[in-house]
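Heads up, one of the protein chains got dropped from this complex, but the rest are sitting where they should.
Labels for the chains are A and B, by order of writing; each one numbers its residues from 1.
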Amino acid sequence: MAAFKYVGLSPPCPDAFAKASGELRYATDLRLAGMSYACLLTSPHAHARIDSIDARRALQVSGVIGVYSHEDAPATRYCRYRIVPGQAGCVDDESLFAVTARFVGDRIAAVVATSPQAAREGVRRIEVGYTPLPAVLSAETALEPDAAHIHAGGNLLHRFDHATGDAPVAPADAVRTCTRVSTQMLHHAAIEPHTCLANFDASGRLTVWSPCQSVYGARTVVADLLGLAYNKVRIVKVPMGGSFGGKQEFILEPVTAYLAMRTGRPVCLTLDREACIRSTMVRAQQRSDVRSTVGADGLILDLEVDTLLAAGAYASSSPDYSEAMAHKLTRLYRVGRYHHRGRVAYTNTPVAGGMRGWGAPDIATCAEIHLDQVASRLGLDPLEIRLRNLVHPGDIDPLTGHSVGEAWVRRCLARGAEAFGWRERVGLPAGTGRIRRAVGLACGAHKNGIFSDAFPEATTMTLKMNEDGSLDLNASIHEVGAGSAVTLQTIIAEELDVAPQMISTREADSESTPYDFGCFGSRLTYFCGAAARALAAKMRARLIEAAAELLAVASENLCAAGGRVVPLGGGDSGLSYAQIVQAARMRYARDMIVTHTHRGTSNPGSYCVQFAEVEVDVLTGLVRVNEVLTVVDIGRAINRQMVEGQCRGAIQSGIGSALCEEVTIDGAGRTGAGGFKNYHLINAADMPPVRVLLVEHDGDEGPYGAKSVGEIAVVPTAATIVNAVNRALGTRLATLPLTPDRILAALGDRAPSGSREPACG
Amino acid sequence: MRLNCIINGAAVSVDIDADARLIDVLRDALALTGTKEGCAEGECGACTVLIDGLAVNSCLVLAAQVEGRSLLTIEGLASGDGANALQRNFIERGAIQCGFCTPGMLMSATALLMRVQQPSREEIRRALAGNLCRCTGYEPIIEAVAAAADEMAGPA
Partner (left out) sequence: MAALATALGRATPASRLIAGGTDVMLQLRASGERPDLLIDISGMGELVFVREQGGRIHIGALTSFARIEADGLLRIHANCLSQAAAHVGSAQVRNIATIGGNVANASACADAIPALLALDADLGIVDRTGQVRRYPLREVLARAGGPRPGVGEAIVDLSFASLRDHQRSAFAKVGVRSSVAVARLNAALFVTLDAARASIAGARIAFGSVAPVAFLDERVAAGLCGRALDEDTAQRFADACAALVTEAIAQRASRPYKQWAIRGLADDLWNAIRGSPTH
């Protein structure tokens, strides 16, 4: 393993003090002269025709500037998820304001006023005439032949059928098992609510300040919708108080931009928590039937998955998201045959979209709960069945034909089992009293960036060195709070051997930072990090080349070290970077600036294995997670503290999805009232201690071997917890979340009809 | 109506609506935008400020209720231009990711350390249970509070 000077250390993010002192300005903290505030009126009906909108009483409210709805807004349909024009898989089915309300929370109208209070009051006074239509609230009912159509083309939004391999002839002692696993709608729950600010100035230029994950993606969607040239639309990424995928799609940017254009004033739109839960997007509700044939030796001969996913009222990313679910298991396990069928249905429920892990936690939850059931039928240790099937480095994913790369998941499992004491603890009795205790484990696979045969992976960055040797990185960074900036700083620092603090970074601004797709798809460290490394290498070559000319020596005899270019054999006759920059400019009129467009050609697997111990109170059904161990095939930790931070945060989210987080809807399609009062995040009191183990190695295209972490870290968590609970109770719970109600129902014959674990369809 | 109170050590006098929430007066009338709003329902703690040394949700308090009282907000935490012990430990120990929960966390932690000099991990967890964080998994925050407490207590 090479020795590093900066890689693997933990310098804080450049903006940490600004955050700790309250100085950092998030979108809701920005104040522009003449700023006005928007408030949305959303549908109280799951499905309804809008017959009339009477805004007269709203317009009488002092401070109200205007009321806007489909009656005056463009009817153009767009896809909030689209990153590039013409992107395959994007369905244009959403408009600024609904003509037909398709879920409780659908945008009907907006009021712009001089104060948030007046805007809210205006919204209360709009009178809308609705004719309720039959609503379909689940994917199952949506696909029934007589179901009401949510969009003109019917409710089946997308379907796929991916198969690879031939099932070997199953020996007589092979077991066939089927498990139906359901995962619930989740709220991303960034603590910063959804917010956006826009201004349309007198020169006809639109500026949008948004805590978004893709300024260029937002630009194409907003500009196309409003009929503006791309260079008349400027999207500025502002500090973001968390996203987890919830701010990846362009939910508020189009409507806020439209309102700014219509009013000619800066408009700020901020949703309250209830609206964030109901009217932005959720992780999809889905259920998968997982069927396997597994030999007595534990080898998976055949794995079939049938997924039904509820897209909600608009397509958003659901078609692609469902496809992503089909592309995880073959990079995790060697299976004889894999067959995944999927259907995605429109439903009159909140819009489903991308969330941390993008399909990987969903499918891992299904497969890993299933695998524990198989192991128990075979009398195998859950650890053992996984060790027998996990991929090896260099395996080819049979679905894509691409290598899984340096897939060190087996090492993760082995090291984790050792550190957790799995073999000693797995056999311990759960107890017979009120509190039952047991351990569980699960594995997960995800990806590194967006390279595939169907989508390119590329980014452009510019690095400029100043006369004092300091550097400015110009790249479209979308800091989500996970340390993008400090990661890129560290890589460049390592490559040029300068302190990370010498490198300034800035956030994405479509007017002035170079093109990048955005911060999603686990591409930042693995791919953008590689780009930054190549960029820095270019700068180093340019510095050496200039120094060679200045010193009149051959560049092969020079190297960069300690912020200087020096002769290879040592000696002090070199030049500092500052001297080179100054001299190159004055003598050769040459600037030390490099631009690099990087192209990705691989997408290896990222892996995570988790272990947990839980205690279940069989009287109240409450689960307490005592401890979690997470092991990540990180390749290389660029910033150890940030990597660990991603791991810990992911566990908080994953435990919530296993036990208590759920966006519930009632029989009329309404989400529960209240925001965080009814959507329960794990808090500090219930958060268990988490140990993080990182498996490091070289290889792949990531910088110094680094792979992604933010998404993979959450992939196995829910399954780990569920498996531990099932082991503690001897149950086969597979409908998430494992609420106390579900746990008690599973424990006895006290189940009201319908609450038993459903069988495979 | 007129509100008179002390904020971060300075006397403040400001016109408010009788039904204005404290958070709105702080953020809008006084431009103290370090106090964040994450839920407006007393659940997330991002809006935490100290009234006479007690942590409260500024989204649940009427501005009028702080008449004559002394407030501390995140803007009043740093000593001069530098981070105080809590802030520094938050920064150094990875307790800050997106930072949106951070002001509220720091204020709850400040209130705790004003009351208890060397709180146990359990006391810290309980004191921070009303501050939600989606990024860090809490542990670095808890460790930062404990470390700051140790530091402030000085060598035993």
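Please note the rule applied: a residue touches a chain if its C-beta (ideal position, glycine included) is under 8 Å from a C-beta of that chain, and two chains touch if they have at least 3 such contacts.
For clarity, every value in this text was computed on a predicted model and none was experimentally measured.
Participant: Looking at the full complex, which residue from B:33, B:73 or B:108 touches the chain that isn't shown here?
Facilitator: Residue touching the absent chain, from the options given: B:108.
Participant: In the whole complex, not just what's shown, which of A:84, A:387, A:685 or A:760 touches the removed chain?
Facilitator: Final answer for the missing-chain contact: A:685.
Participant: Taking the full complex into account, find the residue in A:591, A:698 or A:741 that is in contact with the omitted chain.
Facilitator: Of the listed residues, the one touching the omitted chain is A:741.
Participant: List the residues of subunit A that touch the chain left out of this view.
Facilitator: Output for subunit A: 120-121, 124, 434, 617, 619-622, 624, 660, 677, 680, 682-683, 685-686, 740-741, 744-745, 748, 750-752, 755.
Participant: So that we can see where the missing chain sits, which residues of subunit B does it touch?
Facilitator: On the subunit B side, contact with the omitted chain comes from 18-19, 21, 40-43, 45, 48, 51, 54-57, 59-62, 64-65, 67-68, 108, 111-112, 126-127, 129-131.
Note that only the chains that are shown with their structure count from here on.
Participant: Just the number, please: Cα centre separation of subunit A and subunit B in whole Å.
Facilitator: Each chain reduced to its C-alpha mean, subunit A and subunit B end up 29 Å apart.
Participant: Quick check on the complex: what are the subunit A residues that touch subunit B?
Facilitator: Touch residues, subunit A against subunit B: 10, 12-13, 15-26, 28-29, 31, 188-193, 239-242, 244, 272-273, 480-483, 641-642, 644-645, 647-653, 674-677, 681, 683-685, 687, 689-690.
Participant: In their complex, what parts of subunit B are in touch with subunit A?
Facilitator: That would be residues 27, 31-41, 43-44, 46, 73-75, 77-78, 83, 87, 90-94, 96-103, 106, 124-126, 128-142 of subunit B.
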